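What you see is the complex with one protein chain gone and the rest in place.
To keep things simple, chains are lettered A and B as they appear, and every chain counts its residues starting from 1.
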Amino acid sequence: MSKPKCWQDVPPGTIAWGASARDVETGLWRSMRPILDRNKCISCLKCWLQCPDASIETDGEGKVNGINMFFCKGCGVCDKVCPVGAISMHPEADFSSECRKRGEDPGRVADHVR
Amino acid sequence: MAGINLKELTNRQSPLTEGHRMCPGCGAPTAVRQGLMAVEDPVVIVGATGCFEVSTTVYPYSAWRVPYMHIAFENAGAGVSGVAAAHKVLSRKGAVKDNIKFAAVGGDGGTYDIGLQSLSGALERGHDFTYICYNNQGYMNTGAQRSSATPANASATTSPAGSVIPGKLERAKDLTEIVAAHDIPYVAQTTLHDPMDVIRKVKRAVETPGPAFVNILVPCPLFWKIDPANQVKVCKLAADSRFWPIYEVIDGRHVLSYDPKDPVPLKDFLMVQGRYSHLFKKGKERTDLIEQGQADVDREWEKLLKKCSGWTG
Partner (left out) sequence: MSDKRKEMTSGNLAFAEAMRQVNPDVVAAYPITPSTEIPMKFAEFVADGKVDSEYVAVESEHSAITACVGASVSGARVMTASSANGVALMHEIFPIAAAFRAPIVFGLVNRSLGAPVNIHCDHSDSMPERDSGWIQIYCEDAQEVYDSVLLAVRLAEHEDVLTPVFVCQDGFITSHCFEPVEMLSDEAVKKFVGERKAKYPLLDVDNPVSYGSFTMSEYYFEIKRNQMEGMNRAPEVYKSLSKELAQYTGREYPMIDAYRAEDADYLIVIMSSATGVVKDVVDEMREKGVKAGCLRVRFFRPFPFEEIRKLAKGKKGIAVLDRSASIGGTAPLAAEIKSALYGLDERVPLQEYIFGLGGRDLYPRDAENVFSRLMDSDFSDTVRYIGLLEKDEENGGN
């Protein structure tokens, strides 16, 4: 839903539209970034099941495809539940120079996996 | 697990979307997302006031892909009663879809304490709904106060561990058994130790006609003072220490769903959490309280086994 500009714009009844929170970039909270090693990943889906932010992405065939950095808050649950050590956590600061080189704002990192 | 295919689940849209504002590593969104992901019919959610309600509905956004209503703190049971009653009439008239399911979601504050009357009323009246309690054992939305779900000896902000009083003196209320005493068709208790157990139980609860209740223990990293990343590990310790027994009550019959092969001492569950750190201070260990806690766990486990005896899953 677009943000109401004035009281006349507000929909009645306090309502907000379903699933509109998908516009909210909770990835901006992240201080630690999970990195997925595709070679190690066995797509057991443990991380997918336990991610509080539904940020583990799959390819439609049940294979882990990446981590959605727009939403990932960097809690590290995925790293801890991974049985094969395919996910590792790294300080966001480590990525800032790399982002700047690409002309990105390090506070608004894009999905680095895809 | 019969009827649940993980690969298929990954292609289904969860009723709870990304973009909610729960703390990193909070167990509540995980529990609700896991719980509802295998439910095939559309679900309408009624939320009690709490962290989860606030964080999923920050205006003008909503992290609910399904219809959602929050009225107040103490009345999710009554709210869902009204919605289910409306559905009965309106579907009879052909005005709405037939196959809609109803779930109330509340924390332990809204369920064990202020919302208990409303929950009890809804259970007694037999509405077709599922109540999901995400139980982090205290009032987190207001800053880690004790609730009747807070275990003995935990330090909470209204039962702080001080130089005289060692945290909460009272044991937690056994709400799962209180709910079971309403003789409803399905009651279950679980935690995030095994996602498939959460998925299976919530799916069964929602698909069971009549009232159902699922009590899911979820860590609050801030209150429990754990590393958010260790959420699942702490849940495993809760189950493996028998502190939080994993069981169901199906049509009045108690069934154990998880019997830890090598149960760990309660101490192992307590010492990984900062809310019990006052029990483990060097030179001032409260072995007496830890032992008392273990005795309580053992006694409750025996009671549960007795209830389960004679039945198999």
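Criterion: a contact is a pair of C-beta atoms (placed from the backbone, for glycine too) under 8 Å apart; a residue touches a chain by one contact, two chains touch by 3 or more.
Please read these numbers as outputs of a predicted model, since none were measured by experiment.
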Pick out which of B:Gly121, B:Pro160 or B:Pro263 touches the chain that's been left out of the picture.
B:Gly121
From A:Val10, A:Leu28 or A:Val84, the answer for touching the chain not displayed is A:Val10
So one chain is hidden, and I want to know which residue out of B:Ile4, B:Ala86, B:Met196 or B:Ala295 touches that hidden chain in the complete assembly.
B:Ala86
Missing-chain contacts on chain A, rising order, are 4, 6-19
Kindly note down the residues of chain B that lie in touch with the hidden chain.
42, 44, 46-47, 53-55, 57-60, 62, 64-72, 74-75, 77-83, 85-90, 92-93, 95-97, 100, 117-118, 120-121, 124-125
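What we mean here is this: only the chains that are shown with their structure count from here on.
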Centre to centre, by mean C-alpha position, how many angstrom separate chain A and chain B?
25
Interface residues, chain A side, partner chain B - complex:
1, 3-4, 14, 16-26, 29-30, 45-46, 48-55, 58, 60-62, 68, 70-71, 73-77, 79-81, 89
Touching chain A in the complex, chain B uses residues 6-8, 10-11, 14, 16-30, 33-34, 56-68, 192, 195, 227-233
